[in-house]
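This structure is in structure tokens; I'll ask about it shortly.
Complex shown without one protein chain; remaining protein chains in place.
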Amino acid sequence: GKKENNTAGNSTNTSNSGNASEQAPTKKVALVLPEKIGVNAFFVQMDEGFKKAGKEFNVEVKTIESTDPAAFEQNLRSTVAENYDMIITATFQAEDALKKVAAENPDKPFAIIDTVVDLPNVRSVVFREYEASYLLGAAAGLSTKTNKVGMVVAIDAPLLKKYTEGFAQGLKYTNPNAEMLINYVGGFTDPAKAKELALLQFSKGADFIAGASAVGDLGVFEAAKEKGFYTSGQDIDNTGVDPEHVVLAQLKGTDTVAYETVKSFAEGNFAYGAVDYGLKEDGVGLTYVTRDSQSPLNPFIGQATVDKVKAIKDDIVSGKLVVKNPLNP
Amino acid sequence: METYSEMWKGAFGSFYFVTNTLSRATPIILVGLGATLAFRAGFFNLGAEGQMILGGLSAALIALYVPGPGWYRLIMALVAGILAGGIWSAFAGWMDAKFRMNLLITTLLLNYIASLFAGYLVAYPLKDTSGSAAMSQTKMIDQSVWLPKLFQGMSLHAGFIIAILGAVLLYLYMKYTVSGYETRMLGNNPLFAAYGGVQRGKLMLYSMIASGGFAGLAGAVEVLGTQYRYLDGSLSTPGYAWSGIMATLLAGSHPLGTAFASLLLAALQTGGMGVERNTEVPLEIASVIQATLILFVSAKLSYVFLKRRKARAQGGTIA
Amino acid sequence: MLLSMENITKAYGTVKANTDIHFTLNKGEIHALVGENGAGKTTLMRILYGMEKPTSGSIQINGAEQSFSTPSDAIRSGIGMVHQHFMLFPSFTVAENIVIGREPSSGIGFNRKAAIAEVEELSRLYGMPVDPRKKTSACSLGVQQRVEILKVLHQGADIIILDEPTGVLTPLEVKELLLSIKRLAAQGKSFIIISHKLQEIMDVANRITVLRDGRVTGVVDAKHTSVEQISRLMVGRDLVEMTRTEPELGAAVLEVKSLTVNGDKGKPLVNDVNLSVRAGEIVGIAGISGNGQSELIGAIAGLVDIGSGQVMLAGKEITGAPVRKIRELGLAHIPEDRYQWGAAKDATVVENGVMGHARREQRYGMLRGRSIRSMVEGWIKRFEIKTGSPDTKAQFLSGGNLQKLIVARELAQGTPFLIAAEPTRGVDVGAMEIIHGELIKKRNEKGAILLVSSELTEILKLSDRILVMNEGRIVGELTAEEATEERISLLMAGGKQA
Partner (left out) sequence: MVTPILLAALGGAICSRVGLFNVGLEGLVLFGAFFAIVGNYLMGNVWLAVAFAVVCVMLFSMIFAYLSIQLRANVIIVGISLNFLALGLTSFSLRAIFNVKGAYYDKNMQGLPGWDIPLIKDIPWLGDVLSGHSPLVYAAFLLVFVFQYFLFRTVSGFRLLAVGENPVAARSIGIKSKRIQYGAVLICGILCGLAGAQLSLGQVTMFTENMTAGRGFIALVATMLGQSNPIGVGASSLLFGFMDAISIRLQGLALPTHFTMMLPYVVTLVMMFFFKDKSYLAEARKANESSR
């Protein structure tokens, strides 16, 4: 997040893209992703929202995955060459390429989810995940019996600080004595290693271990099932996987955002500029606290904790409590 | 069938896609040339990935932090890329020459070390703190230091010229110069080379430096021509290093052949992307097709090669 | 008649390696096959051994028509072959090398004890001593040769093909081998032996078949022929006797002082050797192979680390100097093993020819392609090197032709000093004549030559002075006049100087 987009949900509106609503019904919109969807629930959800909007608003939608950054840039350029009416992309990985391509094609509308590109023909949508992970940390601090909680993280990179440091702040807030263990898997696709790390943290006494290792989280869940500790998922409500052990999930509304973006484009009220989504805008959240879950609440967390965390959430929303953005020290 | 025609279109369908393919081929050619040189000299350098990463990183750092006019920083950055790749590669060569540590293993291991090291630098001390700051990456390089694009609005950049020039130069060097000759003989039979007065140690060092230098240059060119910063993982995930090695092997370590084979591999890759964009065929299948085609081509090539060798042998001793 | 090959023709594309060949072998016979390099001897034997299919023709064993498509078929019919190039597994033991293919087993296990016992028994039976437990790579070439023969015997072969079996052996080993062959023949085994050494053929064979350009030019009884007649059948002309002139000696070109080369196991391989070679003389070094000759040459040529001592070339110290410098100071070197040191198999004839010349034949670091090419073409003419073209890969040259190329290359270096190690190994009589002539010519032009050969006749024929090596030491020095085969042999075997 940059300073100028603290004003949440605002829209420094420039002109509407001219070809918006009144033309032929089939507009073509592309969602160009910098990675393969496979490994990332974040993209799965986005893709779902995107497709759903395509159906509902009669827009031709096409999702394009990329194998690597260079391929991504080429895909992005190709969608321009292939004349899509609007091009949506996502994440900081797309940032550089979009900056180049959008600047070279000033008449083409673009949107980017999860990071900011400051160009007149780009709409940016970002999340304040650290607010959600703050809540997760807070819930963990309130629930732990051993005063040790863990987190299994994909790689040691700035991006994941949004998860680790928000969590640490929240934990400290509700339980200053709790110790936090962090281990890094070293990759996004290694459940076996993630499981091993979770088992290690468990053996050190952690009774709640949050997953933040993309697909590796499944390994963490499995460890939880085997050893009977508690864990949480990321991005979508995956408590359904194993409600007895996966007791919380940190949420990120990428589907909503993708849906809304296509919708606004189809309805002709597409606006450029930066928008950001946090707890207040309901763009991120935590199961039971900001949104209900299909799975029943696990007694390890308990309603009392949920209520306390809800209060914390309200404080954040009201601005009484400020969660530090780990990427903007 | 539609898949193949889309593949063709995705790779060569229009001028735009041709330039796409060529820019994809650029780092592959350079890495391939490095591998060619090393293989020709008899050294199985599998460390292109690490060399490329360090080359790219160094180029980015020079471009970012050395003062001076743009062209000067650009050249310094390219040189730094070559040097970093070369030194890293020479390190493996040195361990082999000095301590008889198998080059194949050391170069593989050094890949991991280089990529973790680079990962550390861009995640901590050299991290880009502007923008969203979420990435393990350096700051964006100033536009004056970018490798110029060859055509407005297309991804092809001057690195491609460098790569083609490199291929031609390496070809001439191997074929016509004394040290090229000595390098080839060293690869053919090191004992023969030693007997004839070729200094293995020196030549090994030089050819490893040059080989790593090419890989480093590949990294530098990719950073200065496409990414404009060093971004963690951006040089390793596309598998440039393995593609380059594959190109070399496909071409039987011939420099011009390597360039050609690199183009072929790049075309398969961009073609695959085209297939994914324009048909219902998912990306995975595109990569399956790509792998299958490569298998087919390699089998075919070696078959032709064997046949030709036989034919030559038969014509061999008539005189 | 045990074996009969009839109307055998083998064509490789347009090349006819064998044309309408008739060949027969009787039980207990030793039948020699001779001919120039590339005459088609090996090809004929490979056909017999099932490694090549003849284009036309038939093979009968004991009157029954046979058709072999793999070596296993031939082995099953009692044919064994010792190949021109060793077919051994260097890191395996002698016993393993001998029993491979029909290993004694217990269940799925390989019974190595039984293998050793079998080999010991076999070696005793046929009078060919070997140490079954030793690694083959650690054995002398003579022993390796024995291993090859024992392997064939272990396979139960009755017909044994020996393709140039004596090429690498010392005179003593040759003598032993020939004796073994005779003994085995007396026991009922039959032999086909290929060799370029006509004298030993005369010694051992009953009948001799001569090939030229893939055709039989004569089948003669060994008792009723002479070396001269066979050479004529082989080469198609008479060989000229060489005339030796007295040497005109100049200054010392090579001086070796107290040279010692250390081995892996503490024992020095070259022990306190002193020698000098003067301009205009050929100094021959005789010795059973493995007595330090290779290391001595290596040390002089800069390929082997020197323990202590001093080597001077043309008055300059070259001890421990890099090869390039030594070559620049005036060394040329015909290496002992042409495939290991002397050539790159995958490189062309021209490329092989440039080695050592490259630094001279250059301008601004670029090779002078045209002048190099004409130089190599000149050699091809002068030495009658059979090659498809100067761009044929060296691996497709026959050994003899490759040898000529190497000799030509090294003579053309025009250096004051030349090491000639086994210069005519595996080369036919015609080529040998050419190579010997060129060596003498160099010496007459005031070149200094250090000749190392396990071939006593060669040493005697070329040397002006002969040094004999035993266990790393020079144990004797003889002038050309004093030297006789007997005296040298005695010294080689470690006897005192007479």
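Chains: A, B and C, in written order; residue numbering restarts at 1 for each.
Rule of thumb we're sticking to: a contact is a pair of C-beta atoms (placed from the backbone, for glycine too) under 8 Å apart; a residue touches a chain by one contact, two chains touch by 3 or more.
Please read these numbers as outputs of a predicted model, since none were measured by experiment.
Within the full complex, the chain left out of the display is in contact with A, B, C.
Touch with the chain omitted from the figure is made, among A:N183, A:T261 or A:T287, by A:N183. Among C:L2, C:A117 or C:L141, only C:L141 touches the chain left out of the display.
Taking the complete complex into account, B:Y120 is the one of B:W8, B:W94 or B:Y120 that touches the chain left out. Within the full complex, the residue among C:H22, C:K53 or C:H85 touching the omitted chain is C:H85. Between the chain not shown and the residues C:I100, C:M202 or C:M366, the one that touches is C:I100. Not every partner is drawn; the one left out touches chain B at residues 95-96, 99-102, 104-106, 108-110, 112-113, 116-117, 119-120, 123-124, 189-192, 200, 239, 242, 245-246, 249-250, 282, 284-288, 290-292, 294-295, 298-299, 301-303, 306. In the full complex, chain C touches the omitted chain through residues 51, 70-72, 75, 81, 83-92, 96, 100-101, 103, 105, 108-110, 141, 151, 155, 164, 167-168, 337-340, 345, 399, 425-426. Residues touching the missing chain, restricted to chain A, are 36-41, 44, 156, 181-184, 186-187, 189-193, 195-197, 200, 215, 218-219, 221-222, 225, 241-242 (touch as defined at the top).
Operating definition for what follows: only the chains that are shown with their structure count from here on.
A linear topology is adopted by the chain contact network, the touching chains following one after another without closure.
The central chain of the assembly on a C-alpha centroid basis is B.
Inter-chain centre distance (chain B to chain C, centres taken as mean C-alpha positions): 45 Å. Between the CA-based centres of chain A and chain B the separation comes to 35 Å, rounded to the whole angstrom. Not a single residue position of chain A touches two or more of the other chains.
Those residues of chain A whose C-beta lies close enough to touch chain B in the complex are 1-2, 36, 62, 64-71, 73-75, 77-79, 81-82, 92-93, 95-96, 104-105, 115-116, 126, 155-159, 162, 327-328. Residues 10, 14, 16-17, 20, 23-24, 119, 123, 127, 131-136, 140, 153-155, 222, 226-229, 231-234, 237-239, 269-270, 273-274, 276-278, 283, 287 of chain B are the ones touching chain A in the complex.
Across the complex, chain B meets chain C through its residues 176-179, 181-182, 184-185, 188-189, 191-199, 311-319.
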